[in-house]
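One chain of protein is taken out of this complex; the other chains stay put.
Coming up: subunit A.
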Amino acid sequence: MAEDFGEGSTAGMDEYETLMATTDVELLKTALRNEKAAPEILQFQAQLVKRAREQIQLMEETVEEFEQSGMDPLTVSLYQMDLDRAQFLLRSYLRVRLQKLEKYMFYIWKNDSLRNRLSEPEKIFVKRCIDDMEKHLEETVLSKLPDNYQSARRQSIISEEDDMVPEPQLDTFVACKSSNRFVSLTLVDSERPLEMERHDVSFVLYKVIKDKIGVDVDLV
């Protein structure tokens, strides 16, 4: 039926239902998408990751119990699939962050607000990455250069800032959807706010919406 596509459509209702019963898997998926689509590192979802870890561990134990108790192999395999999917999401989330950390380690480390977005293990990881990278650059190249060119972060001693540090491109555009039924965003250069309903996708300047990610909008 035509009206199935309109307001209050089947798809719309399903969306609404999933919204009402949001599982951690769904939240993790959103976190993964946001992290993947954002140019810079986002706030680590500590609580969510903790909960997901606990659920995964619990499920691992449950599946093991099922297997030992001789439960129907079909059911066990379905539980295993659900477990695999949750693990895949969690791993992807952590991995996307690691990739960003490796890419922008110097940049993240020197900026307090960015550094505070990391989890403790991530901080240790970045610190070690930096040490290893510096040591590597030092041994292979820098130590063989003239005195003025031995910094891993600056071209030469006359550089006024760290000009050899890769930085994420923040003047970029991202695709986003409203995470609620409706959202109105104020844009810098236009007098009209950007209004989005659930079915709208907008390509927006990252800087404009970065503080709204995970609150009013989610990246897709």
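In the analysis below, contacts are C-beta pairs under 8 Å (C-beta built on N, C-alpha and C of every residue); 3 or more make two chains touch, one makes a residue touch a chain; residues count from 1.
Methods note: contacts and distances are computed from a predicted model.
For the chain that is left out, the UniProt protein name among "DNA replication complex GINS protein PSF2", "tRNA (adenine(58)-N(1))-methyltransferase", "CTLH domain-containing protein" or "Mitochondrial import inner membrane translocase subunit" is "DNA replication complex GINS protein PSF2". Only one of A:E120, A:E160 or A:D211 touches the chain withheld from this view, namely A:E160. Which of A:A37, A:L98 or A:A152 touches the hidden chain is settled by the complete complex: it is A:A37. Where subunit A meets the missing chain, the touching residues are 1-2, 4-6, 9-11, 14-15, 17-18, 21, 23-26, 29, 33, 36-37, 52, 55-56, 59, 72, 74-75, 77-79, 81-83, 85-86, 88, 103, 155, 160, 163-164, 166-169, 171-175, 185, 187-190, 194, 196-197, 199-205, 208, 220.
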